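Submitted below is the structure of interest, expressed as structure tokens.
For this view, one protein chain was removed and the others were kept in their places.
Now for subunit A:
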Amino acid sequence: MADHSSARGAPAAKGSAPPRKTSFLNDQRVRGVLYQILTIGAVVAVGWYLVHNTLTNLAARDIATGFGFLDREAGFDISESVIEYSPADTYGRVLLAGLLNTLKVSIIGIVLATLIGTIIGIARLSNNWLVAKLSSVYVEAMRNVPLLLQLFFWYAIIGVALPHPREALEPVEGWFLSNRGFRFPYPVWETGWTLAVIGLVLAAVITWWLNKRAARIQGETGRRPNVLIPGIALFIGLPVILWALGGAPTAIDVPEMAGFNFRGGASVSPEFAALLLGLTLYTAAFIAEIVRGGILSVHYGQTEAAVALGLKRGLVMRLVLLPQALRVIIPPLTSQYLNLTKNSSLAIAIGYPDLVATANTSINQTGQAVEGVAIIMATYLTVSLSISAFMNWYNSYIALRGGRS
């Protein structure tokens, strides 16, 4: 603060004014600390009141508290699970199965929504009138219809528009589409198949290396070797070779009708399909707008300068526009990822056994509402914070490479 004791340049006729006494309560720093103490105090008080009240009420109703119920037998079945699960398993395991179902639909949804959203966002900026218009219609339609309604819509489409298993559509032999979901042949698992999967991973690693090498060779000679064709060859060739080396297993579990439903093969349930479709298409519309806004935020002079150098449109997008747009895109994109993950809890409305659905049933059966809700909240918080942390890291990684503008 200003130094009052030295009235610089002022005639000292009446003597300089005495330093004004300021209460220490007027000190900015003191006030800052004070506000923080008050805030913490208020939060603790409210929290204590709630916990105390809850415990008293629970005790009055004879409901045991604690997480002991997690080890008890759940006794209810769920329609699908990534891990082995039977009603004889514990509540802990059914919640884990629910969490994995949530993660499954969220992760696949995030990947697909990002792909579709980016394509639609760029398409909306297209010079082609029809492409741009169609993308706008998509975005407006998806954004303006509540997600829950869309989930019901997709679920109904699958349930009503698709035939019964007996008259299932069979676009390719052994691949069935019916109101019980999608069923397709799946190999009987043997070493050969494991090796084939290893082949796929190897192909990915080698292609990644080829890509790095291509960049290096481009640096040295100016010509970038083609990676696409060797890449495709690797992705097909390596799994096939390893599969053959592993004894070339050919036994395939083909789904077939048995009574009223299919037996064998692998399946995608109508609930999962509807939830994934709904979440993906809905979120993609928002991502499209974010991508479009990001690209538009880059000054038009950037495109002109790049084009004037002779760069083709695709390269302008990839080398000049997208890297700059990404900095604008990433923060709101993170929110969309979080939204998609949290929106996946609408699964309960169409009967997909996600975390909320399984926790809900557990709460109903045990009465442990506080613990159940606490588990849901803690889990979503952990997942959300993980997504945020990853995106923040990615954002700063990009920012580091970009410098300021």
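To be clear about the criterion, a residue touches a chain if its C-beta (ideal position, glycine included) is under 8 Å from a C-beta of that chain, and two chains touch if they have at least 3 such contacts; residues count from 1.
Just so we're on the same page, contacts and distances are computed from a predicted model.
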item	value
Chain excluded from display, named as in UniProt, from "Xanthine dehydrogenase family protein subunit M", "ABC-type polar amino acid transport system, ATPase component", "Indolepyruvate ferredoxin oxidoreductase beta subunit" or "ABC transporter ATP-binding protein"	"ABC-type polar amino acid transport system, ATPase component"
Touching the absent chain when the full complex is considered, from A:309, A:374 or A:389	A:309
Per the touch definition above, residue among A:22, A:218, A:250 or A:364 touching the missing chain	A:218
Identified contact with the non-displayed chain, of A:96, A:139, A:320 or A:375	A:320
Contact set of subunit A toward the excluded chain (per top definition)	218-223, 299, 301-302, 304-312, 315, 319-320, 323-324, 401-405
